[in-house]
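What follows is a structure written as structure tokens; I'll ask about it next.
All protein chains but one are shown at their positions in the complex.
By letter and in written order, the chains are A and B; residue numbering begins at 1 in each of them.
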Amino acid sequence: MSQVLNIQDGKIVTVPEVATIEEIRDEIREVKTFYLSIDNREIWSGFKYKSGQFIMLTVFGSGEFAVSLPPSPENDRFHITVRTVGKVTSALHALKPGDKVGIRGPFGNGFPFEEFKGKNLVYVAGGIGLIPLRSSIVHALQHKKDFGRVLVLHGARTPDDLMYKENLKEWQSFEGFETYITVDVSTPGWTGETGFVHTLFDKANLPIDNTVAFVCGPPVMFNTVIGELMKRGLSDENIYSTLERHMKCGVGKCQHCAVGRTLVCTDGPVYTYRQIKTLGEEI
Amino acid sequence: MNQKPGVCTFCGTGCGHFIGVENNRIARVYPSQNHPVSKGRLCVRGWNIHELLDTPDRIKKPLIRSDGPFVEASCDEAVGRLIDSLKKYPPESIGFLASPRSSNEEQYLLMKLARSVFGTNNICLDSESGHRASLNVLHAGTGMAGMLGSIEEICGAEFILVAGIDITRQNPIIGSEIHMAARAGAMVVTMDSRRTQIARLSKKFLQVRPGANKLAVLALAKTIYEENLHDPSFLEAHTEGFEGFRRAFGKLSENELYEKTGLKADEIKTVARHLARAKSAMVFFSSGISGLDEDTIGYIYNLFLLAGKIGKEGCGVNPIAGLNNLQGGYDMGLAPDLLTGFQPLADAATAKKFEKEWGTALPSSPGKPIYRSLADQASELKALVVVDHDEGIVRYADAIKKLDFVAYIGAFKNPFAEYAHVVLPIATYVQEDATFTNAERRIQLSTKKIEPEDGLLPGWKLYSMIAAKAGRAWKYAKVSEVMDEIARLTPAYAGVTHAKLAGGFGLQWPVDDKNPGGTRRFDLAKAGRKLAFYGVSDVFEAPSADDRFPFLLMVGKAQHFWHQNNLMKKTHIPMREYNATLMDYPEGYVEICPQSAKEIGVRDRWPVRVVSPHGEMRVSARVSDDVSPNTAYAPYFVQEMISRFLLGHTEVLRQGEDATIPVRIEKV
Partner (left out) sequence: MTMFLIKKSDVGKIAEELARDHQVYGPMIEKGSGQTFFDRADDVSEISLSAPIPSNPPKSVVFPQMERVLAYEYDRPKNSVKIEPDYKVEPKALVGLRPCDLAGMLCLDRFFMGQEFVDEVYLAHRKKMFIVTNTCVAPFKQCFCVCTDSGPAASEGYDLNLTDLGDEFLVETGSEKGAVFAAGLGLAAADDSHLARKKKIVDKSISLFEDIAVDSKAWISRVMNRVTTGFVKEEVWEYIGDQCFECGACSFVCPSCSCFNIADVTNPECEGCADRLRSWDSCSYEGYSRMAGGHNPRKPVEDRRNKRFFCKLSYSQMKKYLRPGCVGCGRCAWVCPGDIGLPNVVTYVRREITR
């Protein structure tokens, strides 16, 4: 890359870096995880990101899209988890291990983890809303001693729709981690909870004081969960979420992701609910 | 400076634009500020036409196929194959499906090719009869087979009726002109079953029951007549045949009219009075694939004639062509029974004129419209040549598959080519000088912007080459000579030359010795004849809902302008915009109002079953305030509807935009 400005502030800005798909794993229906590494070793070794950030992924011959980063910034294998929602994501799903893709980024603000030290962390994820929260959860697991209680509450439509099943198992058995799972509709053989994710709050004896909550999921679930959290006394500045918007450039120029006075790519994607309320737009 | 003037070729408005070229590629577009039609405006399609003109998704090589897949061929070989295949059949068994997107020169030469080289009158436009119905009415009534008014005069009209056309979507810049007239004080009235944008921008919105447009027009005419708002001396001096029209007034009582149209007495009366008292008045209606039927158009024309609003400044009965050169297509004689300029083939003197110019006899056996042949199981049609087609053809996919031979000629890749045995590429319209005639009869020259890719011929050269190989040498040194020939044969185009059109904004036909600068609108003073009321029927079969089928389903396409989808798919931004609705409802939708949705027990995007006496289909519900209770709207593009559901309603579909099917809608 002869253009000196392509790497700005440690981020690949304009020209994608070529990366290789090392492995592909099926998650749930229409969702796969892709393990990736950037081919240029020098850039790869300098490629650092924070929980809550995202990258722009190019599928050559198809297009580019924004995707959140589920791995923890430390000691976790680099990957993305993608559901097929359109032309480009479908083209990605058709690729095989060894195939090349392009990466720009990482972009976005990420979670302000310094501010969470010593606090209880509550993760509430609906369906594939667990994907953008995974990085932060694993980070919390790696630094458990820095935090109070850590709760993961995951709800999905059916048992088949539960995300990251192996991770869930691992988290369930992890010392000091409290993991609760529920499904909207049970299927034969399901012995766990049934009901929407906020119905787990009582059972989990949800902490409110000195607590930060992370909420991700479809709009209906999001609104219900936020309502329930606020009712229980959690303040809007202690509720975090990551927003998704149509994105093209990732670096605050194309403006497709404008929401209120902010751009999701540079001012977000992590927002507190207090901020979200002032954006004046639908979520 | 790198700004080349031209004409937008999406819809029939004919907006002016400038095209920028970089390295023999189209790089940008900008509106033409001083263009009399568009005055610096373009719509979403026009603003992004450079994306289409720069697409790599073109047909660039001739292709032929025997049994297996296509193989590339030389132009010589492909043309040879085309000629041999067509010559195998008697003229009655071959047909030409021409395109309302081709230039006048290309259309004319295709017509000449069909008739003088292959000896058949089986030639027609791919847009069926919508616009033809309008031209039949206007030609019979006034002698002018085109829009009677002018887009430039919209701003001077005191009263404007928009009848059953989603004009701000279909022809946005004409819609804009109407909106501007409304802002300046014109009484704009929209008559439609759906609340369209122009309905929201109108001073009055007559939300008629689906299928009752004709009755609503009748109610307006009846009011004018019975309240003596018309001018009897005008009727006496300038018209004939009013008695025939008047007979229709007595067929239905006022109450029946209100009941069947769903309109209130005061709505009708207010609008009728405004129309009659206005100094000038215009009406716009759709004239494309799903335009109004001929009888309804006859009623509209008669209403305006009764009101004395024809042939004067700011007046006009204005059919709106959805496609850029639909008007030009009829001007160029692309119909089994027509020669250029709406001259009947059956007229001996006209035929003789053509035979002399062409040096060959015209085919004597009458032609048939291609679509009718395709729909007819017993048709003799065996071989078909199709030019630059949009996607509506899927309706006849089965019939086309059964043909012995199909050739496709076009500039852009098209799913239709999959049915073909020979595919011939042509240059795009920016790669050659070409003229197009917009909805208001404005003939405009669009000059060549870039060179065609290696080996690609513009249409006029390809047709000349086919003629030459088939044994008839046409001697055109340049494309302007084709227009010279058209001018010699066509009274309305008599004064048109490329040189005269160059550098200007076009001329509205008739252009002749008497009107060297063209003719802005039909002029009563110059008509030299009485205006005839059109012979309309007095049968009113407005479809009605009943307990079993309580919804009146309208079928339309204007909202999505879907017949252009093949071109839209080659762009980025227009495709994104036009596909947005389809992506939200990938299996298509039926639009119902919130009240109906509640009664059925469904929400937006929930699946529903639509059942008619002829069949059923499954689509998503789209809940919107734009339709009234117990009416429903389905767009034309839904694959399932085109192939199965709608085919069972052929008779209903003949009614075009007024087509209405009583249905039941059920939760699935």
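Heads up, the rule we're going with is that a contact is a pair of C-beta atoms (placed from the backbone, for glycine too) under 8 Å apart; a residue touches a chain by one contact, two chains touch by 3 or more.
Everything numeric here is computed off the predicted structure, so don't read it as measured data.
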Which residue of B:Arg115, B:His179 or B:Arg520 touches the chain not shown here: B:His179
Sites on chain B contacted by the missing partner chain, in the whole complex: 1-3, 5, 16, 18, 20, 27-35, 40-44, 46-48, 50-51, 54-57, 168, 172-173, 175-176, 179-180, 183, 197, 200-201, 413, 503-505, 572-573, 576-577, 579-580, 583-584
Interface with the undisplayed chain - residues on chain A: 1-3, 5-6, 8-9, 11, 13-16, 18, 58, 60-65, 85-86, 88-89, 98-100, 102, 219, 244-246, 248-249, 251-256, 258-259, 261, 266, 280-283
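FYI, only the chains that are shown with their structure count from here on.
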Mean-CA-position distance for chain B and chain A (Å): 50
